[in-house]
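For this view, one protein chain was removed and the others were kept in their places.
Chain IDs A, B and C follow the sequence of writing; residue 1 opens each chain.
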Amino acid sequence: MNQRLVDLVITNGTVHTPEGSVRQNVCVLNGRIVGLADDANTPPAARVIDARGLDVLPGLWHVHCHFREPGHTYKEDFTSGTTAAAAGGITFCIDMTNNDPHPTTLEAFELKRSTIAPKALVDYALYGGGLYPKTVAPLAKAGAIGIKVFNTRHVKEVYPYISELGVVDHGILHELYEAVADTGLLCAVHHDDSEWCKRLTFRDYINPGKTSNRDYMEAYEKGYMYGHGMAAGLAASTYYARITGVRLHVLHMGVMPPAANGLVRFARQQGVDISGEMETAALFMTREQAEKVGPGAYAWAYAPEANWRAVHDGTADMLVGEHAPHTLEEITPGWQDNFSVPLGVTGAQEFIPMVLNAVNQGQLTLQDVARLCAEAPAKRFGQYPKKGRIQIGADADFTIVDMKAENLFKAADMHTRAGYTAYEGISTQGMPVYTIVRGSTVMDHGKIVGQPGHGQFHPGIAAT
Amino acid sequence: MNQRLVDLVITNGTVHTPEGSVRQNVCVLNGRIVGLADDANTPPAARVIDARGLDVLPGLWHVHCHFREPGHTYKEDFTSGTTAAAAGGITFCIDMTNNDPHPTTLEAFELKRSTIAPKALVDYALYGGGLYPKTVAPLAKAGAIGIKVFNTRHVKEVYPYISELGVVDHGILHELYEAVADTGLLCAVHHDDSEWCKRLTFRDYINPGKTSNRDYMEAYEKGYMYGHGMAAGLAASTYYARITGVRLHVLHMGVMPPAANGLVRFARQQGVDISGEMETAALFMTREQAEKVGPGAYAWAYAPEANWRAVHDGTADMLVGEHAPHTLEEITPGWQDNFSVPLGVTGAQEFIPMVLNAVNQGQLTLQDVARLCAEAPAKRFGQYPKKGRIQIGADADFTIVDMKAENLFKAADMHTRAGYTAYEGISTQGMPVYTIVRGSTVMDHGKIVGQPGHGQFHPGIAAT
Amino acid sequence: MNQRLVDLVITNGTVHTPEGSVRQNVCVLNGRIVGLADDANTPPAARVIDARGLDVLPGLWHVHCHFREPGHTYKEDFTSGTTAAAAGGITFCIDMTNNDPHPTTLEAFELKRSTIAPKALVDYALYGGGLYPKTVAPLAKAGAIGIKVFNTRHVKEVYPYISELGVVDHGILHELYEAVADTGLLCAVHHDDSEWCKRLTFRDYINPGKTSNRDYMEAYEKGYMYGHGMAAGLAASTYYARITGVRLHVLHMGVMPPAANGLVRFARQQGVDISGEMETAALFMTREQAEKVGPGAYAWAYAPEANWRAVHDGTADMLVGEHAPHTLEEITPGWQDNFSVPLGVTGAQEFIPMVLNAVNQGQLTLQDVARLCAEAPAKRFGQYPKKGRIQIGADADFTIVDMKAENLFKAADMHTRAGYTAYEGISTQGMPVYTIVRGSTVMDHGKIVGQPGHGQFHPGIAAT
Partner (left out) sequence: MNQRLVDLVITNGTVHTPEGSVRQNVCVLNGRIVGLADDANTPPAARVIDARGLDVLPGLWHVHCHFREPGHTYKEDFTSGTTAAAAGGITFCIDMTNNDPHPTTLEAFELKRSTIAPKALVDYALYGGGLYPKTVAPLAKAGAIGIKVFNTRHVKEVYPYISELGVVDHGILHELYEAVADTGLLCAVHHDDSEWCKRLTFRDYINPGKTSNRDYMEAYEKGYMYGHGMAAGLAASTYYARITGVRLHVLHMGVMPPAANGLVRFARQQGVDISGEMETAALFMTREQAEKVGPGAYAWAYAPEANWRAVHDGTADMLVGEHAPHTLEEITPGWQDNFSVPLGVTGAQEFIPMVLNAVNQGQLTLQDVARLCAEAPAKRFGQYPKKGRIQIGADADFTIVDMKAENLFKAADMHTRAGYTAYEGISTQGMPVYTIVRGSTVMDHGKIVGQPGHGQFHPGIAAT
């Protein structure tokens, strides 16, 4: 035992866990948290961040990123995507699978992993693509954080819903659940009932020529697009989860009709090992904003009360502000025909500011944020206690926030290649001012100071 | 007001309703109940049935009959089928739709109706076949009692599951629900998730050559055949019922895994207008008996406690002993390959004796029988108060039972053309001794005394 | 079997049971129902009541009467009380115990019984007074319908709360429960926590001189008088009911704060054999009316929604419009000091008209009335099937009502000796037009045509 200079101390801040908040200093050495102390007993440090008036959160997670690499790097790549995330206070990203090639085989997964290795600014994990029951085990051993299943096909089979990635046959879905259950990983599912969605949407919208963005929004609110089909698919899926014992992770809560929240509650009561992520657009994206950005968003908050209830009563385990960028050129035709353009939204940079704004509005506490955006995902994805909480021995990931800072979202400030933000023109209060990954500052008061390649790959719990 | 001779009085019996039992005489004139009286005040009658020591129940219903006409009258026709029903104490039958031609159009429905008109011994109603959303309204107007949907295809597409009758596309299912909701009729659904069932059953049974009747029984108990796929289909269906407002009637409760009972409860809590019929084979068919009759039954009672609970707590609204006959020649190859033969069971004649035996064993009361086998179906199918209860003005349908009578099921006594009974060799106590339809005795102590053509067609509530 | 003239037929009416309504004629001979028939098959009768346009209900019960005999016949006696009841459509009354002498011993019970024998116009039963555990068995054998316990003392120990009748010691209460459990009778309890009520009411109302009727009404709404003390007493009592197994009957639901309804629900969930009667003043007595009649009522409907919910969800098993008369002279000083005058209300004649008015307003159905005011009390008090339902063999008790008839309550029309009605000036629609007790008409369109002594005593189930 021997006292030496540490690399970094964060002083004068209030440190938050899900259970409480403590005024203490945090000491970092070699990328890990090595000490928590009061002022008088804080060791000397090579670098000091004075967090007076700031709040120190565990490094926040974004578990639903589409960074589009490999295959569609004109929309986003791992550098632009993780830059946006870092700017938004995110220290850990989980990337989705609708790439080209899609990581549904060991070879494609390893190609993706090696391609992006030099490019990330923040830490990350990768879903393996759930398509072939036989490749689930190799993907798990290769480090997939979970298996993502697109239990859907888009009504017109437009990207990002790669048709061949859609697993709509429940027999195959069941076999995937069996295979994922054997690995102990989460199976994250975008549920749907594509036949239902196609038939109704064509009948009432596409065939009659009701395709404008306004029509799409109506169709969304009525439960056609991302609607009742998703909930019905969820109802069947939870049954299969129950009989296979798979650990199910429900994607797109809040995007589905509110009744889906009740289905998650029922499944949990029946003993299904189920978690879910609440899409924050379903909490924050007003009708007015949705009309303003048109095809720049695919969902809006038509039932926010029900979704907040699901957040507050624990039905939803974590929050996510989906990041699924396309270029402006791709989406602009959506004003006329929203059913034929790629559907997406930006969120990597906007997610945490929107969440902090909700804290300022009294809808959440910073302790909730520490739980919903850090500890809960870290635990559910098997990365705890290395990640997810500020405690001795953990990685020194921090999101330091200034709850008084004001913000106005505008495209010019965004790091995504999409060229726009779904939250254009929205004012918020409460901003991340430092994004720190394993002791290194990646973002400092809005300025990106990290380098591509700093971000590390974190394998799932089944990796060899 | 003027006292005259009535046609029939039933004296000295105990008359049962769901709420109670009363020692009273029942007076019948012109096929309707015109009086209830004590001994001293009972009018003279042309005919007297002395029910001393007997119990008088409202005419009992069988809501799940496959009388195979038109198209497969070598298996059964309306005369042989309703004869078996009458022998079994049934006064009202509902016939299913997997005929040739199947009554999914107005023309086919009317053909069926006219074909069978001269043939029935007891009263009956006919399901319309749910296949084309556009023909639902005409079928309803033509008198369909409800719309039956086969949301299934058999793993090898073997009859009785006529492939073209299977509605497995949830978009079409939804449109059928919309159309049926507009009529106010019940939509009765054999739920399934055929892809699931096919994939798993082929993988684990048919492909490895595990096809014997014993293998089939194992597959059934494990939830492969008539199993988890049905429950998952039910989970999705109840969601669509909820958003369309259709009055849903769940077929084959008890045949599905017990978790399906919980899905019905959940749907009801969510406000779905749902009812269900419990298959009595799932209560009474022992493993031993199932092994004995082999392909002569397609289901056995592997979870009777859960199913009794569903009966006692009201999850199941009514009882049914499915009647789905095939010839011995057709089913005998099933000992070797049960997946390739027509699946069925006999029940028209056996249903009520099995139920009465359960009364003698304390599992039900005669008041329960009056509810589960008469009043509840009559109400749910819109035939109340004309049918379903012994009260003034109702049709004079009675099933008079002798709770002390003993019975041994044997093929030689059966009226079905199937040539066998699934309950061969089973002893029971409690037998129907009179089947009376609109005042006319059709069965008297086991002897058929009614004539084909006495049975009348009863249209559903949407008939013009 | 032999057709003869019956005594009475009620023709052309609609007959109601809790489960349904049937257009049928009812035939009566020797005071019992001997036939139900359609028009063509109704026997000739000595007397015919043409109920065209009327509704025929089973004879309705009033289970909470204080007819004040013996001891306080200047307030009411059995003739005046049962006359009022007959006028109000009541065929069966249960009388309470705060008489002088009070029927807490065999001798006093038999004195009461013989005293009133020649005086009643309608049928009746008598509570035995619960005071001495040792006299419970003799009272039961002597025909008490149940045992009534005053688990209360009035704050100033003013009649009708005879101080010596109050059982406030929970040890004695427990022993009474043990004794009543042994008899199988109901134990009907006016719950309270008298110490609580006295201390709070004296502190905040009586001592500061806030004693006017307005003050009293405020104290009632706040839960001081007939308030939280009753609910707390109920909470403890249900616990003792649970451990003794007594059949508990909760008096004064609706008079207690709404939370008491929740306590009844909880007790039932815990397996307590519990029933309760909802006081209709808690549904119908408006604040305006209460202010108008002042000390002529002791309760008003400050939480009607909660109480209606308890009626509709089955928490309350039956309805009652308490009849507890005092003379105008006695109550008039209550305008100044409502805590020092006898507390009461009139209800024998008003109860059913108020209930029928609620039917016309859509809050109840006539089927509900048949259940809540006839079948449920007849069953719970052990008088079914002799009483409570229109069926063969039952006593020919009927309340025939004209749902179109209009009514205005005024003191001059009242038969009680109280000299006033708590519903003075209230207009209602729906009136009893015949009160028929065992085949004899006691009231015909408002005119009393029965005689004292017609009413019969009906012993409880433990009578020898």
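Note that contacts are C-beta pairs under 8 Å (C-beta built on N, C-alpha and C of every residue); 3 or more make two chains touch, one makes a residue touch a chain.
Everything quoted here is computed from the prediction, not taken from an experiment.
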Contact set of the excluded chain (shown chains only): A, C
Full-complex contact with the absent chain, from C:Glu164, C:Glu195 or C:Glu291: C:Glu195
Identified contact with the non-displayed chain, of C:Val48, C:Ala137, C:Val158 or C:Ala235: C:Ala235
Touching residue (missing chain; options A:Cys27, A:Ile94, A:Ala260 or A:Ala462): A:Cys27
Residue of C:His16, C:His174 or C:Lys387 in touch with the missing chain, whole complex considered: C:His174
Chain A residues that touch the omitted chain in the full complex: 1-4, 6, 9, 11, 17-20, 22-24, 27, 29, 32, 34-44, 48, 385, 389, 391-393
Where the missing chain touches chain C, by residue: 169-175, 193, 195-200, 223, 228-229, 231-233, 235-236, 238-240, 242-243, 259, 262-263, 266, 270
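Just so it is clear, only the chains that are shown with their structure count from here on.
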Per Cα centroids, the chain farthest from chain C: A
Whole-Å gap separating chain A and chain B, where each centre is the average of the chain's CA atoms: 51
